[in-house]
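Quick one: the structure is below, and I'll ask about it shortly.
A single protein chain has been omitted from the complex, and every remaining protein chain is retained in its original position.
Read from first to last, the chains carry the letters A and B; within each, the first residue is number 1.
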Amino acid sequence: MNEKAIKLLGGKRPKDKNSWITVSIVVVLFAVIEIIKGTGHISNLLSGLLVPICMYITLAVSLNLVVGILGELSLGHAGFMCVGAYSSALFSLVTKDAIPMTWLRLILAFLIGGLFAAVFGLLIGIPVLRLKGDYLAIVTLAFGEIIKNLVTILHLGVDKNGIHFSTESIAALHLEEDGTVLIKGALGITGVPKSSTFEIGFIIVMITLLVSLNLINSAKGRAIMAIRDNRIAAESVGINITTYKLFVFSLSAFFAGLAGVLYSHNLATLTANTNNFGYNMSISILLLVVLGGVGSIRGSVIAAIILTALPELLRGLSDYRMLIYSILLIVIMLFNASPKLVALRERFSIKKMLKRKKEAQKEVRADG
Amino acid sequence: MQFLSFLISGLSLGSVYALIALGYTMVYGIAKMLNFAHGDVIMVGAYLIYVVSTMQGLPIWVGILASVVGCTVLGMVIERLAYKPLRGAQSLAVLITAIGVSYFLQNAALLIFGSSPKSFTSVINKKPISLFDGALVISWEAILTMIVSILIMVALTVFINKSKQGKAMRAVSEDRDAAQLMGINVNRTITLTFAIGSALAAVAGMLLCSSYPTLTPYTGAMPGIKAFTAAVFGGIGSIPGAMLGGVLIGIIQMLANGYISTQLSDAIVFAVLIIVLLVKPTGLLGKKINEKV
Partner (left out) sequence: MKQFKKLLALVLVGVLCLCCFAACGKTETTPSETPSDNASEGTAGTLKIGAIGPLTGGAALYGNAVKYGAELAVKEINAAGGINGMQVEINVQDDTHDAEKSVNAYNTLKDWGMDLLVGTVTSAPCIAVQAVAAEDNMFMLTPSATAVESIASPTAFRICFSDPNQGIASADYIAAKELGSKIGVIYNSQDPYSSGIYAKFASEAEAKGLEIVAAEAFTEDSKQDFSIQLQKMKSAGADLVFLPIYATEAALILSQAASAGLETKFFGCDGLDGVLNVENFDTSLAEGVMLLTPFAKDASDEATQNFVKAYLEAYNNDETYLIQFAADAYDCIYAVKAAAEKANINADMTSSEICDALVAVMTEVSIDGVTGAGITWSADGEPNKAPKGVIIEDGAYKAMD
């Protein structure tokens, strides 16, 4: 039914070729970097940036599912990342000794982080997705901020009497002598085993990419895009809007949770603040999506790579670094989205010129 | 007595939020964009007063005038350079540009004024009023904030409803194409909206920094977000909504601070916002837009 419905709605079947190009770009980049790493010619900065880049790719692709494919603006994506990061970090910390196999612990951590985030996505999605446009945006922002706020006052400890919980302070946990504090409020979680590597990051990116691209190219994906393009028409041909919306929203939250796991297992400290789990982060992820092109998965991947590396490469400019970054941002946006400039660019595009020439020739022939 | 004191703090903070929210909501109503750089215009306004009155030692009214004029011009320049070329583009593109402008203003201020905080001299220098043997203390800043906010809101309401320009603004926000057909200069109306919004931001900056006298390049960011929340709370696009939303957010924040927990006040403000939006999906005074098929 759906296939037909979408044809009726005038939706186009995207070419699968495009997806393969995206995947192969990522695989080739991975191979190139592995080779460079293998020969030992990699700079410390770049090797340190590899895991964050994987994390930002995952985040950008997952947010693009909501913004580009579902067509809803979410400003609380960092909140899901926060849930994934904290739940998995807590798990890894507790099972550090119980599960000696790093790979097993890591797989479980990823599952836990992703699932927790997905559950939050579902819980938040049920009420939130009734709203539209900017109202939806502000409510997601609000949820993100609430998650961040709650996490920073959370104290959790464990001793022989069981688990203790407090929102006040470590002292209020009333732990026995042998107890350990797991979550220390503002200090967050420390001592998480540092087990994120570039290879694991690559696997997460590939999972995210393949699932997302598969979804977009499936009948389901086209139904979702039909909702984006014309909700009422989609509804009238029998597409269940709520189910699809919730599905995309929690899938996106799941991937954001995976990114959170990458984050928390890459640094020895996990604290929640505006820049890593607050609205600043949500906006940074949105930046990646918009600069890469809303709805373009490949664009998100490329934007994530470049925008993560850019501020680091601009370090040489010291004080002017962020100023130049902001100017670049404005200029790129104007260049990419300004209707006048877009028209101008199309007029002078080589491909168009060739096409026009051909058409002109055709006309001549037809006349003759 | 404690309640009264909390309430006054809330009203005072809420009035500032309301002034900032007015800027958000007017721009949204007319240009259909979320101007995320609005909070940083407040910061620029406060720095202008600091430079003119504190560093140069000129009288405070010169500083306020310079700040209002400076912010108005800044608002118009931002609109012309960054937002006007994007008219007709995707709303997301405009949003990101606004964020770019916000980063730009913050970092420019950081370069010019440095990272160390500046202490803002209050525009009025009077001892606070002490009532009931000091059980209730009201600062003059709070009183000034409330009076100025009420005056501005009244003036703005009259302007929007009675003047020709105000009517043009309403017409553009209602239906831009129809307004253009009726001979209204849409571009000029939008510029005017930015000018008014930014002038309000300058006033808000003055009031904010008089009550909370520390000035850094990031001073405007958080009040900006809170005011944006307030604008949505009241129904974005609606001017009375922004006023109501601002005041309510201020009061809720202060009462939550006082009676529930200072650590959770932000979470509570946002939770109230979510609940209100779930019950009334377009905010308190927002118009319900029927979808056309």
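Definition applied: contacts are C-beta pairs under 8 Å (C-beta built on N, C-alpha and C of every residue); 3 or more make two chains touch, one makes a residue touch a chain.
Predicted model only: the values in this text are computed from it and were never measured.
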Options B:P85, B:G100 or B:P223, residue touching the unrepresented chain: B:P223
Listed residues A:E235, A:E312 or A:E359, member touching the removed chain: A:E312
From B:T121, B:T157 or B:N187, residue that would touch the chain that is not displayed: B:T121
From B:Q56, B:S130, B:N161 or B:N185, residue that would touch the chain that is not displayed: B:S130
Touching residues on chain B - with respect to the absent chain: 2, 5-6, 9, 13, 50, 54, 107, 110, 114-121, 128, 130, 134, 137, 139, 141, 208, 211-214, 216, 218, 222-223, 253-254, 257-258, 261-263, 265-266
Hidden partner interface residues of chain A, rising order: 25, 29, 32-33, 36, 41-49, 52, 145, 149, 152-153, 169-171, 185-188, 190-191, 194, 263, 266-269, 271, 273-276, 293, 298-299, 302, 305-306, 309, 312-313, 315, 318-319, 321-322, 342, 345-346, 349-351
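The rule is short, and it goes like this: only the chains that are shown with their structure count from here on.
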Residues on chain A engaged by chain B in the complex (per definition of touch): 67, 73, 127-128, 130-132, 134-135, 137-139, 142-143, 145-146, 149-150, 152-153, 167, 231-232, 279, 283, 286-287, 290-291, 294, 319-320, 322-323, 325-327, 329-330, 333-334, 336-341
Chain B to chain A touching residues, read off their complex: 28, 34, 82, 85-90, 92-97, 99-101, 103-104, 107-108, 110-111, 225, 228-229, 232, 236, 261, 263-264, 266-267, 270-271, 273-274, 277-278, 281-283, 291, 293
